[in-house]
Structures are given as C-alpha cells and as structure tokens.
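With one protein chain removed, the remaining protein chains of the complex are shown where they sit.
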Amino acid sequence: MFNEDRLHNWGRWGPDDEIGTANFITPDAIVAAARLVRRGVVISCAIPLDARGPTYPTRLPPQHLMKRSGADYAAGHPTFGTLPAGGMKFADDYLFAALQCSTQWDALSHAWYGSELYNGVPERVVRNTGAAKLGIEKMYRHFVGRGVLLDLARAINNGDRLAQGHPITPAELDAGVAFARTDVRRGDILLIRTGHVPWYYTLADKSTFWTGAPGLGASTVEWLHRHEVAAVAMDTAAVEVQPAEHGEGLPLHGALLRDLGLTLGELFELDALAADCANDGVYEFLFVGQPLRIPGAVGSPINPLAIK
Amino acid sequence: MFNEDRLHNWGRWGPDDEIGTANFITPDAIVAAARLVRRGVVISCAIPLDARGPTYPTRLPPQHLMKRSGADYAAGHPTFGTLPAGGMKFADDYLFAALQCSTQWDALSHAWYGSELYNGVPERVVRNTGAAKLGIEKMYRHFVGRGVLLDLARAINNGDRLAQGHPITPAELDAGVAFARTDVRRGDILLIRTGHVPWYYTLADKSTFWTGAPGLGASTVEWLHRHEVAAVAMDTAAVEVQPAEHGEGLPLHGALLRDLGLTLGELFELDALAADCANDGVYEFLFVGQPLRIPGAVGSPINPLAIK
Amino acid sequence: MFNEDRLHNWGRWGPDDEIGTANFITPDAIVAAARLVRRGVVISCAIPLDARGPTYPTRLPPQHLMKRSGADYAAGHPTFGTLPAGGMKFADDYLFAALQCSTQWDALSHAWYGSELYNGVPERVVRNTGAAKLGIEKMYRHFVGRGVLLDLARAINNGDRLAQGHPITPAELDAGVAFARTDVRRGDILLIRTGHVPWYYTLADKSTFWTGAPGLGASTVEWLHRHEVAAVAMDTAAVEVQPAEHGEGLPLHGALLRDLGLTLGELFELDALAADCANDGVYEFLFVGQPLRIPGAVGSPINPLAIK
Partner (left out) sequence: MFNEDRLHNWGRWGPDDEIGTANFITPDAIVAAARLVRRGVVISCAIPLDARGPTYPTRLPPQHLMKRSGADYAAGHPTFGTLPAGGMKFADDYLFAALQCSTQWDALSHAWYGSELYNGVPERVVRNTGAAKLGIEKMYRHFVGRGVLLDLARAINNGDRLAQGHPITPAELDAGVAFARTDVRRGDILLIRTGHVPWYYTLADKSTFWTGAPGLGASTVEWLHRHEVAAVAMDTAAVEVQPAEHGEGLPLHGALLRDLGLTLGELFELDALAADCANDGVYEFLFVGQPLRIPGAVGSPINPLAIK
C-alpha cells in the first residue's frame, strides 16, 4: 500500500484499477459535455506529427517513409489489377516514431518512483512485451468529456507566452478559471495554455527550447487533486515546470501520474483553440482525445479535438 | 478535367479541394450529431493495434518496441533526477508501423488509376517526402459527425458473418437502413458491419482470411453517391468485395477514393458497437474518427469512437 | 562459477573474457589462413538481406525503405547545390531489421539458461540499452581466419539436402572432414552445409520450412569442444537440429553459446561455396565474417566471405 505522506488515489477505485482519474468521467458528464457543441466547430489541439516539431532530445523525431509513391508509377512501376482503365495504383507508407512523440498522452505506465507505479503496480510488469498493466490501451475509450481551456498567456501575461522556468501556481490556475468565466468540475479535461510550443517553431536555434519551460509548480498538485480533474494537458513537453523548483528531474510526473493516477497530455497546440475561445468567450467544449489502441504502449500520439 | 462516363465529384467543391465528401459534414450536422449523445456511452471501433490482428500481406505488421522498461530498473538502470524518493523512472517505447495497418483511414492519396488522383491531382505530387496534396493531414479536423451503423450481419444474414466473396448490393444497404429504423443523411459516416474481422481472430490458419472478403459490390457506388455520405468504414481489410466481381484488383478504390473523393475506413471493429445498438435499438450516434495529423501520409491508424 | 557437469570454457580465458572461442584464432592462424588465397576468388556466404528470404517466425522480415529515389526527381524534387549541370541528386534509404535476420551471427549475449550467460555474466546486464557485456561489437575484429567447409550434403547424402529433423552426429562431421580431404584445426571457422536454406526459396508454402531442420545433434558438442573451433556456421536458421532430440526448444544454444562461448552463424548460403570447392577440391580458405560494430547488439547481419 501507498503509505507515504503524499496526496494519492491508490485504492480509490479498487485494487485493480488501471485508469486512475479517468474514472472521474461519468456517463452524465459525457452527455453534458456533448451539449456544449453549439456551433459545430472542430478545433484540433495537435501539432503536425513530423520531424519539424519538437521532439524530446532523448528520443528520435518521427520518420515518415513512403513504401510506394506516385512517382514510382511515373517511373514504371506496374499497376495492380485490370479495372478500371488498366489497373489501380497505390501509395503506401510507414512510420517509425517514439510513442511519446508529438502531441501525446503519457500513459500511467510511463513514469514512477520507487518500485511501484500507480495503484501499486510493480515496475517489473512494464516489460519489453509492453506494459502488462497501465498501458495506454486501457484508456482506449477515454478522454471523451468536458474540456476547459485555461489560457494563462492571456489571463496572467497579456497574451504573451509564459517565460521558461515559470512555475504555475494555484492562484494562477484560479486566475485562468476566472478569465474563462467558468468553473472546473469533476471529470474535466484541463487544457492549460502557456504559448510555449508555438515558440519552438520560431526559434533559429532549437536547443534554446530545451533549456527550460513554464509549467505546473509543485503547489498545483493539491489543486488538481481537489478539483478532481480527469486529465491535464499543456502546450509544453513536460507539463511541469522545467527546471524543477527543487532539485532536478521531473518530480510532478511522480506526483501526478504515479500518486494520483492522473494522465498527462504533452505538446498540445492550443493557440487555435485559444483564439476561438477569445473570440466567442466560451472556454468549455466537448473534448475528444482518445489514444491509439496499442496494447502495452506507455504513450500514444494523438489528435485531440475540441468540439464547440 | 474528369471527362469519363463515371460518377464523380471532381470540381464539385472547387479546383483546389482536397477533402472530397468530407465537405458534406456541415457545422449544423455536427451540432445535430452531438445531440445524439444520450447515455454517455463511448464505444471504440478499433481493433488492437498489434501484430496479432490482420495486416494486409503486402505490409509488415506493426512492431512495438520498448526503449526503456520497468525491468531495466530492476536490472540496475539509473533513475533520473533527485526527487522524490531518490529519482524518477521512465518507460519509453517506439512503434514501427505501416500507416495502412490496423483500424485505419485510406487517405484520398492512397489509390487512383490513370495518372490523376481525386480532383485531378497529378500522381507525381505523391512523392517520397509525402503526398503534397490529398494527404491524410488535410482531414485532421474531420470525421466528426453523425455515424450510422448498418449491421448487415444481423439485417440480412441472421447475425452470421457475410461469406467471403459476397458482394453487397444497394438493396442490402437499404435492408441495413431499414433494420436500423433510421435513414442515411448527407454527411453521415457510414459503418457497415459484416462480421469479417472478428473471424480473423478465430482462425488457426490466418492465410484463409486473405482468400476473400465480403464487401461493397460495384452497384453500390451510385447508392453511396446519391446518399452523399461523408465516409464509409467496414470491418474488412478493403471495404470492397474480394475477389472483385469483374476482373481482378480493387476497382472500387478507384471509384470511391479517386472518382468520388470518398474516404474509406478499413479493419474497423464493429461487434461491440453492434451489440450495443441491438440492445438499445439506436443505430445513430456521434462519430469521432479523426486521423493523426501526419503531414503527407497516405493513411492513418485511428481509434474511431461511437458516442451514444 | 560454473559448477555443473557440463563441458564449458568458463574462466578459460580469464574472468573478464567476452569473446569465448574466438580466442582460439591466433595471429599465426590468421597469417596461415591468408596463405590459402591462391586463385583470388571471393565467394559470399550471405543470402540476400530482404523479405524474400527466411525470417524466423517470431521476428519481422527486414524492411528496406527509400527516403529519396530517382523517381522523386522525375516528379519534381529539387536538386542540391549548383555544380555540375545544375545540381546533384541523391537517393537515400533506411532499413528496419531484426539483428537476427538473414545471414547472421548470434552474439554470446543472444541465448542462455539459468541466470548467467557465458563466463558467468549475469543476465541483468543484457538491458534495453543493449548488452553491456558479450555484445556482438566485442567481436568487431574477429572471425578472420581459416574457414573449412564440411559439405555434408555431398559427403553423406549424395548431394541432396539433409532431411528436416536429421541430427548430425560426430561421425558425420568426421565424414565431412574426410570428404574435404583436410583436417579441422584449433581456431577454424567451421561452415557446415546441409542444403537446407536454398530449399526455402523453392517452397510454395514457406511454413513448411519452419516445421523442422537438419542440424547439430547433442553428441556433437563434445566434438566441437575437442576440436577447439572458433565458430560454427550453417545454412539453417538455428544450427542445431529442430525439433530437438530430447524435449523441446533449443538446448544446443545453451551448450554452445553459453557453456562453450562458441559463436553461431545462421542462415548462411553455402551452395556457391560448395560448388567451387567441389570443382577445385579445396575446402579450406581465408574466411572473413566480421560483424557490424553495433554496441550492445545481441546479433548482427553479416556478409561473410570465403576467399580462395
């Protein structure tokens, strides 16, 4: 059992639970979230999944390779079949990618400390055949619910991106909620905009991007726990502030993924959504951000949608 | 210009259109579709994305590889950072996959005949750097709309899977609509269940699966065109009947993707959805099946959801 | 320490040895082997490294993908630079491959039993970052020496391939040596031809190939140990007879790789070499079969050469 003096949700949904705070999303919440669709507008929160976007330096950027192209046919590749007009032609492609690349969910099996993951799952079950427990595929029907955008760049920084190393506080989250003229409810998927990811694309020297990032400070853990949000996603590579406030590393990955069972979304693109929300004044929407159903994966690239 | 004696949508949405029948999905249709969410139930139409599922024989099955595992730490891999409890641990993974693997969309750049793709796009623009036009990323905010399930296995075959080589007719589609006690509307995403993909998992000799499949017959092209559906997805590997009714190959890929600009969904898992629909008698729902945002990709694995 | 009643070489070359029987190859042996080059003929023992050849069913076949092709330029891809004649053009490619694919060495870190590998190396050092000990890169200057071909197909079976399941005996190895009119010396790289791999390419149903293979029987372990060969390579996928003589699995991988530290070569192509040897009557040659220098790899595809 988890017996340290830390906030946690271990055992809250039974000893076999593998989805953590996704449990907060109830059928009623989904129905209510669908009612938020009023204009029929769909906004993607994904950056392009390619090598031009930010990839964490320990990982390779995604590589897209064509197995068959249109140019092949011009070069003499034979067509397939007899109909119509002499035969069909096909283009085919492959992708080699880190599952923690581009806009993504961190599975609950992605990070931990000690020798146990969320809910006491022993680390040894995260094997080369994949995570036998807490894999992202356990969420394959999840992250459909009410989304709320906290546009901190507009709410607390005049629309400018938050500075590298800026630790977001509970008061700033509250300011974001106030700016949105709404509230945060149990089961919400919280999108927090800092303006950080779009900055990457403007940088001549991309290494600057990796020297620090705005993000959640340690004091927000209690706030997130109290508000019972289902997931948190941000337009940064690590959600939590970098460098960490105390010591080094990524301590909030431990506090959120491991202690709370709170799934984290990273490298979201929130500028288009924020512009739309600033325009219509509505910061709540139906959010659909299901992962790919990859058994045992510890993450998944996604194309999360805000539907308003 | 497309001047053959064939049904087509070339030019219908302008000379630069790259999304074809996805244009049929209007904001009003999206709002109406969201109103179909009544029970707050989410059902995935994806098979697991792994090597155990069907992969078209010309492609490699997806390969999931762990870069870092929990077992590594037990074996002595160093932790990262100082907090908490001595440092964080991370699992990381990679995927090598055909983008036409598992449950997937065929992009409009996936198949054609002659030297032009949908809307007159020349084949030479589908290059090794990706499809400069008609790539799947052009659909990154699409395939959100009203979904309708035509459960042909139940509607015309007593619940049994349709036979290999069975060409689906317009009358059978109508029977499926009647069985669903609904109608098919402009902009719908049509899911057609044959029961074929689940059969794969039961086969001792998987090669049997690839000797034939039920699917759309040539006579359904006009029906689909007339009903102005936005997309068609099935629980088969090719949507169209295999072997083809006349000659060899995949002629409906030409008629649908290339002539109509109609995106095709393949290897969907429709049994769970069908069981739910049979239970509550409701065959319409909010469908959310957005692709990954991979620039220039000619397909994308997806996790399409029916939300009821 | 290795204290079972089995033949072994643990400790023979010190507690830190990582190359096992490759130690048998001395500088003098290399000089002598080079003297065997009399005709200036080079014969490759590699099958083509592609998806058409045999790949062990638990692995994916190698996938070769072009990143840039000649067809791209015909399709309008820009050239690079100014000289000559308007700019250079480049083709580029990628390979995704199991390192145990095609003609290959099994590293000493590839197989073991108990919790220790050759020379007492604990299994935990074979981590996701690669084999910290006994990786194939430790052999990066090895497998240059005297090669001897034992053409068992000709020596004991009238030139026909040995049957699936045929366990090779010490007497048959001796018959192969006698047929070659030579001897086997300390440090030799032994190539044993059964005719099995070429059969694969003739099969309509490739699954037949994997139902069994001729190969070394258990009684040959002592023979190989006594002759102090540096490595053994065969034209089969597993070197040892399949199915195993007693029980299931691959027991000789334990006896040879783990107990003796004897590196194994698999899926060699020996027909061209055998034809040459039958023609000139010379079954000894300079063998050069160095692996790629991949740190931590547990195997390596190779293109081994016999130089006569």
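Going in written order, the chains are labelled A, B and C, and every chain counts its residues from 1.
Basically, contacts are C-beta pairs under 8 Å (C-beta built on N, C-alpha and C of every residue); 3 or more make two chains touch, one makes a residue touch a chain.
Note that the coordinates shown come from a computational prediction; the quantities given were computed from them, not determined experimentally.
Student: Using the touch definition up top, pick the residue from C:Ile19, C:Ala71 or C:Leu262 that touches the left-out chain.
Tutor: C:Ala71
Student: Just checking the interface: what residues of chain B touch the absent partner chain?
Tutor: Those residues of chain B that touch the unshown chain are 63, 65-67, 69-72, 74-75, 94, 96, 128.
Student: List the chain C residues touching the unshown chain?
Tutor: Within chain C, the residues touching the omitted chain are 4, 6, 26-31, 34-35, 37-44, 46-50, 58-60, 62, 64-67, 69-71, 73-74, 79-100, 102-103, 109-115, 117, 122-128, 130-131, 137, 140-142, 144, 244, 246-251, 253-255, 286, 288, 290-299, 301-303, 305, 307.
Student: With the missing chain put back, which residues of chain A would touch it? List them for me.
Tutor: 60-61, 63, 66-69, 71-72, 74-77, 96, 124-125, 127-129
Here is the rule we use: only the chains that are shown with their structure count from here on.
Student: Would you kindly state whether over half or under half of the residue numbers at the chain B/chain C interface are used by both copies, giving same or different?
Tutor: Same, since most residue numbers here occur in both copies.
Student: How big is the gap, in whole Å, between where the Cα atoms of chain B centre and where those of chain C centre?
Tutor: 43
Student: Would you mind pulling out the distance in Å between where the CA atoms of chain A average out and where those of chain B do?
Tutor: Inter-chain centre distance comes to 24 Å.
Student: Could you list the positions in chain C whose residues touch two or more of the other chains?
Tutor: As it turns out, chain C has residues touching two or more other chains at 63, 66-67, 69, 71-72, 74-75, 96, 128.
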